[in-house]
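Missing here: one protein chain of the complex. Every other protein chain is in place.
Up next is subunit A:
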Amino acid sequence: MDDTLRVVLTALSLLVALVALVYVVRDRSADRFLVGLVGVLFVGTLAQLVYGVSRLPDAEHDVHKVVFVLYLLGLVAVPPLAAWWARGEPSRAGAAVVVVAGLLVPFLLLRLDTLWSGGA
């Protein structure tokens, strides 16, 4: 599997986490700009989903395909759920929710890579 998208998405996600962390430090709640960034991240995860599924026919035999797709779906679910949960909180804890999501996405991408290599 081509790593470019995964690397770009990891960098983008860490950037979102970093921006959200700045919000937390400066005591700001998750505003439209931060949620917009999460929206961009969502588009990226959608791209990863489409790409991942499109590569499934090429997968080696020992790739757990069902688990792989479940991880892809989980990945896509993270940004919208984080945006919804963050916007419902008027304090900086809302931005902290985005930090969690921004760190979770790279972890899921790492798991996807492991699964693709035939790991469990």
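Heads up, the rule we're going with is that contacts are C-beta pairs under 8 Å (C-beta built on N, C-alpha and C of every residue); 3 or more make two chains touch, one makes a residue touch a chain; residues count from 1.
Note that contacts and distances are computed from a predicted model.
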{"item": "Candidate names \"Dihem cytochrome c\", \"Spermidine/putrescine ABC transporter permease\", \"Integral membrane protein\" or \"Hydrogenase 4 subunit B\"; UniProt protein name, chain not shown", "value": "\"Integral membrane protein\""}
{"item": "Touch criterion as defined above, residue of A:L15, A:V35, A:V53 or A:L104 at the omitted chain", "value": "A:L104"}
{"item": "Per the touch definition above, residue among A:V7, A:V40, A:L56 or A:L70 touching the missing chain", "value": "A:L70"}
{"item": "Subunit A residues that touch the omitted chain in the full complex", "value": "67, 70, 74, 82, 85, 88-89, 91, 93-94, 96-97, 100-101, 104"}
